[in-house]
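Let me give you the structure first, and then I'll get to my questions.
All protein chains but one are shown in place.
Residue numbering begins at 1 within each chain, and the chains themselves are lettered A and B in the order written.
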Amino acid sequence: MSEFYTTVDALHRALTYHVERHNVLSSNVANVDTPGFQPMELIRPPENSKLPPIGMAGGAEGHMGTVTPEADPFEAVEDRTTQPGADGNAVDLDREMSKLAANDLRYDAATRIVSRQLAMLRYAANGGQG
Amino acid sequence: MHFFSAMDIVASGLNAQRTRLNIIASNLANARTTRTPEGGPYQRRDPVFEAAPVSSRFRELLNDPAAQATYTVNVAEVRADTGPPTRLYDPTHPDADAEGFVSLPNVNVMEEMVNLLTAQRAYDAGITVMQSVKGMARAALSIGA
Partner (left out) sequence: MPTPIGMPDTFGAVLRSTASPTIESVERETRSERLPNISDAVTAKDSEGFDFNGRVRQFVEVVNNDQMDAEKKARAFARGEDNDLHGTMIALQKADISLRLISTVKNRLIEAYREIQRMGA
C-alpha cells in the first residue's frame, strides 16, 4: 500500500524543505544589520527512491512533533555569493527577498499539487465514484 | 517544519529595527542638545545588533539542520558614541566656552537619515516576510480542500 503514496510523500518532503528554507532565509532578513552575519542557505539532496516516507523511519508509530534525522536530510550552508560590508555583514536584502518570494511560490504550488494528487487517490479509493 | 518559529524570527527583526528607529529619532531630536543630566552635550546612540541561535529556544530542533542556521536578532546594547562633539564657533550661544566655541552633539543629520531609511527598509522587508509566512500557512491548511 505504501507505493500508493510515493508521489504524495515526495511532495510532503518538498513542502518540509520549503518551510525550513523559509526559516533560514527569514533569519537572513532579520539579521540584515547584524555585524559579521553571513547569510545561510538550505540545500537538499537530489530526490531518489531511497528516501523513506516522512516520519516512517523506524516504524509507523507516528511520533508527533519530532522529525527523525533520516526524514530530514537537508544541509545548512553559508551563502558566500555576496561580499561583506564594512561591518562584516554580507546579507543582500534584495537577493534574500527575491529568494523568499520564489520559495513562497514553490510552497504554494506544492500544496496545490499534493491536493490534486490526494483528490485523485480519493476518487480511486471511492471505487471511481465521487 | 515550524511556521511559527519563522514568525518569531521575523518579529525579532521587526523589534530590533523599531528600537533602532527610536534611537535614530532620539538622536535627531537631540541634535542640538547642549545640556544633559550627565553634563555636556548629548552623545548620539547606536544600537548593537547581535544574532542569537534559535535552537537554544526550541530544544526539539536540535536534530534539525535548518535550526542550526537560523538566528533571531536582538539589540544587545545601546552604545553611546563617545566620539568628539562637534565644535561650532558661536559666541552668542549660552553654552559657548571662553573661546566662543559651542560643543554640539556628535549627531550628523545626514548619517542619521540614511540610517533611518535603512531601518525603514529592513522593517518593511520584515512585514513582507511575515505576510508570506501567513500565506504559506494558509496554503498548507487548504491541502485536500
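One rule holds in what follows: contacts are C-beta pairs under 8 Å (C-beta built on N, C-alpha and C of every residue); 3 or more make two chains touch, one makes a residue touch a chain.
All values derive from a computational prediction rather than experimental measurement.
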item	value
Touching residue (missing chain; options B:52, B:96 or B:137)	B:137
Where the missing chain touches subunit B, by residue	1-5, 137, 140-141, 143-144
Interface with the undisplayed chain - residues on subunit A	1, 3-5, 8, 12, 15-16, 19, 54-55, 60, 62, 64-65, 111, 114, 118, 121-122, 124-128
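Convention: only the chains that are shown with their structure count from here on.
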item	value
Subunit B residues within the subunit A interface of the complex	1-3, 5-6, 9-10, 12-13, 16-17, 20, 48-51, 54, 60, 63-73, 118-119, 121-122, 125-126, 128-129, 132-133, 135-136, 139-140, 142-145
Interfacial residue positions of subunit A with respect to subunit B in the complex	15-16, 18-24, 26-27, 29-35, 37, 40-42, 65-69, 72, 74-77, 93, 97, 100-101, 104, 107-108, 111-112, 114-115, 118-119
